[in-house]
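Note that this complex is displayed minus one protein chain, with the remaining chains in position.
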Amino acid sequence: MFSNLSAGALGLSLDHTQAIDLAVKHGFGGVDPDLGYFRGLGSDAAIAEHAASVAERGLRWGIAGLPVPLTAPAEEFRAALATLPETLGLLAAAGVTSVGTWVRPMHDDLSYRRNWVLHVSRLQLVADLLADAGLRLGLEYIGPKTFWSTERFPFIHSIGEALELIAEVGKPNIGLILDTYHWYTAGETAIDLVGLSDADIVSVDINDARDDRQRDEQQDLDRRLPGSTGVIDLDGFMDAVRAARYSGPVKVEPFMKSLAEEPLDDVLSDVAARLDKAIRA
Amino acid sequence: MFSNLSAGALGLSLDHTQAIDLAVKHGFGGVDPDLGYFRGLGSDAAIAEHAASVAERGLRWGIAGLPVPLTAPAEEFRAALATLPETLGLLAAAGVTSVGTWVRPMHDDLSYRRNWVLHVSRLQLVADLLADAGLRLGLEYIGPKTFWSTERFPFIHSIGEALELIAEVGKPNIGLILDTYHWYTAGETAIDLVGLSDADIVSVDINDARDDRQRDEQQDLDRRLPGSTGVIDLDGFMDAVRAARYSGPVKVEPFMKSLAEEPLDDVLSDVAARLDKAIRA
Amino acid sequence: MFSNLSAGALGLSLDHTQAIDLAVKHGFGGVDPDLGYFRGLGSDAAIAEHAASVAERGLRWGIAGLPVPLTAPAEEFRAALATLPETLGLLAAAGVTSVGTWVRPMHDDLSYRRNWVLHVSRLQLVADLLADAGLRLGLEYIGPKTFWSTERFPFIHSIGEALELIAEVGKPNIGLILDTYHWYTAGETAIDLVGLSDADIVSVDINDARDDRQRDEQQDLDRRLPGSTGVIDLDGFMDAVRAARYSGPVKVEPFMKSLAEEPLDDVLSDVAARLDKAIRA
Partner (left out) sequence: MFSNLSAGALGLSLDHTQAIDLAVKHGFGGVDPDLGYFRGLGSDAAIAEHAASVAERGLRWGIAGLPVPLTAPAEEFRAALATLPETLGLLAAAGVTSVGTWVRPMHDDLSYRRNWVLHVSRLQLVADLLADAGLRLGLEYIGPKTFWSTERFPFIHSIGEALELIAEVGKPNIGLILDTYHWYTAGETAIDLVGLSDADIVSVDINDARDDRQRDEQQDLDRRLPGSTGVIDLDGFMDAVRAARYSGPVKVEPFMKSLAEEPLDDVLSDVAARLDKAIRA
């Protein structure tokens, strides 16, 4: 696995070339792909050339966002599919290998089983279209009870349920996006990660939680940098990820607005060090 | 439909013959069967004789409890099945036609779909065994969010989900136990009851809710007598039940400990009046 | 319900205007819509004008073919969705209200449950897109054992399974296409049609079977005109369809190549008479 600089996940407004320079400067192993930047390059050849230069600087691609609104109304979903090949062409030209999205852990109208059918239906089709473009799809389950309990019908909010969904869809290019924060808030431990292999994991996020809140009171958008509070068992998590022989990107997504107000190099230096420590331990 | 005196649901300790006398005195249309009393009569003939005398006094039977722990560990469930024929024989001798249970709306270990498989599995078998004895099975969904949100995996807590479960089990002798309190706390309205027929409903409970709490703050075991606070749209509910041409028992289950401290005849007179008003409106 | 002239189902090569003239001449109540003809009219206004003239001549529209290959590879399905709005626009301009397709009753690679997930997935999306255009979708199950037993994994080949699929998809604009030939070859009787309503049936085909073959030896593409051999209980079927208060088109689809060699007016006169007899009985 490798540390990945995801400016968006850090709440930082960096343009793509700036992000690449900073990733190199601070020793990250990868950087997020930027679909808008790719599109602006104007041709597959130019995108491929750009990707080659990024690779030459020692960086791999992180994960791109799934360019389809998975649970949108049918017509909106259809319209997104109509333009999907162009987008997937850009990602393919750049050599990006994975995209990801999160699963909304509740719904106000659809019961668990009706929401399940909707997710399976959309994922079946999207997974095949992504596979045609050589892309894997990562699905992130969302753990905080303060989130999944806010509407009438809670939905997938644990690793077990996410794996059940992936099994039902039955497409080999779908895997998990694991995040320590969801793993912790879902009440999971290292045992829940036993048996996973690299093929099961598309991306990994590491974060910590506030130490002045109980597990069921943690808020999805109020986290801490990995290792900072010690609330989350980062070591146990990373041991399991290593046992799975995971080979992909590891990033930080703390939803801490304060980071944008600190000196950029300080933030990135700190984040890179935390990622390196977690990966190498 | 008919008003039913269920001492247990009122939190009153009445023995069976006392309950029958009081049901007659206060003009109830039915009374709960009492399995222990039946067993004590010693023979099917004696039970049939007792049932005939209850019928002669103008009372029908309410609903008995399901004599099987539906989601118990396998061995406990198996052991209950081993003695089930004797119990069903008592109910059949008395001419009881329905039993019921509630569905626990959450689980700490089983995900929604694993819990679903457990429920479908047990219900398939139990429904057939009950059908052999001429019994219908009523399932009551539980609405309060203060209940279903207390463990890791919320489960069935709405009428739609309960109907999905019944459809999956696929046995014609399973139906709903409707309770205004669960209907209200589940955020449902009269529209959710459209299309139901007598075959879909095994039993009906009517209750009201506290008027000093929001819907999502209502507690399952802290209710009010039907029509007392007006929080729950009892008229809309009963209109829908009438539209379904429901023919079974209607009872009150307020979980108000204070009832046990009031003069018995006052309580029963009040309950009977509330039931009659709801049924006849 | 009304008799419908479907030249295609009769194996006749009629252009659209010819079909309309012949439908009027022979007293049919409806005629198949013709997407190619509509497209050639060049504008929604011209299509609407055409549709008005057809209506003025006393004809209603039969059912159009579903303009999406339901189980095609993902990219082919996606491409069809990309152009779907244009096609649905043509049908809407003409006032067509339903489209239909059949369900392939076997697969060589997908097990029943994997094929089920594929069908549910595609139907969920397609049904919503059709609903947006005011269209219902009819699904025809295929009954002959000589068909469903020809690959490794038999799939839906009975009315019960078709209804299970429709229930799982959960979209109110999907219904059945009933065909006496599939109903007979599936081993079904009038009892299997009990409980259906007009909302459950999108289209009806009536045919008879060869009288020199057993039920399980009947071939899907070798049928007889309705009422000609008496092998199929047409009266029992039509009684059930009437009991459902079915209001849509009824057509004949005999797969008899000989019809194309007989005098056209003789064929249509005979077919119209058979349909009228079945509808009015």
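Residue numbering begins at 1 within each chain, and the chains themselves are lettered A, B and C in the order written.
In this section, a contact is a pair of C-beta atoms (placed from the backbone, for glycine too) under 8 Å apart; a residue touches a chain by one contact, two chains touch by 3 or more.
Please read all numbers here as calculations on a predicted model, not as lab measurements.
Counted over the whole complex, the shown chains touched by the missing one are B, C. Across B:L41, B:V120, B:A243 or B:L264, the single residue that touches the chain missing here is B:V120. Note that of B:E75, B:D108, B:D212 or B:E261, the residue touching the chain absent from this view is B:E75. The missing chain, though absent from the display, is touched by one residue of C:S158, C:T180 or C:N207; that residue is C:S158. If you put the missing chain back, the residues of chain B touching it would be 73-75, 77-78, 81-82, 84-85, 114, 117-118, 120-122, 124-125, 128-129, 132, 168-170.
Within the entire complex, the positions of chain C that touch the omitted partner chain are 111-113, 116, 145, 149, 152-154, 158, 160-161, 164, 186-187.
To be clear about the criterion, only the chains that are shown with their structure count from here on.
Rotation angle relating chain B to chain C: 180°, from a CA superposition, given to the nearest 5. The interface with the largest number of contacting C-beta pairs joins chains A-C.
Computed from the mean C-alpha positions, the centre of chain B lies at a distance of 46 Å from the centre of chain C.
In this assembly, the C-alpha centroid of chain A lies 47 Å from the C-alpha centroid of chain B.
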